[in-house]
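Left out: one protein chain. Kept in place: all the others.
Up next, subunit A:
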């Protein structure tokens, strides 16, 4: 299917490093719509919608914030901390909105596996179903993420 000029513009923005170092798509050569659709299906196969995943991520972040930069218990076998930096991030989609430069680090204490996401990731998953491209710093695999957070 032919891409609209808006989609092309969005993809160029996501591939560029205008907003974050290395961009949002990493080494992923797929189109943005293909990434979003594949991830939606993967999340659905794991039993969750992208909105449900984003909601749970937000819940975890909200608890982790109370640790003031230290790990706090989320659930049995899960702990998380939030790191904040000066400034804000803007969503690459063409709509107003800025997000704190805040990274939630989630640790699965059973296997010490770490996952991380920013406030912008939560927004992009909730509103745009976008988990970033493979190879980008903040790429989250929807099924692996769902497996850990639920």
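Throughout what follows, contacts are C-beta pairs under 8 Å (C-beta built on N, C-alpha and C of every residue); 3 or more make two chains touch, one makes a residue touch a chain; residues count from 1.
Convention: contacts and distances are computed from a predicted model.
Student: Report the protein name recorded by UniProt for the chain absent from the figure; options are "2-oxoglutarate ferredoxin oxidoreductase subunit alpha", "GerAB/ArcD/ProY family transporter", "ArsR family transcriptional regulator" or "Na(+)-translocating NADH-quinone reductase subunit F".
Tutor: "Na(+)-translocating NADH-quinone reductase subunit F"
Student: Among A:43, A:57, A:80 or A:103, which residue is in touch with the absent chain?
Tutor: Counting the whole complex, the residue in contact with the absent chain is A:103.
Student: Footprint of the hidden chain on subunit A, which residues?
Tutor: 16-22, 65-71, 81-88, 90, 96-98, 100-103, 116, 118, 136-138
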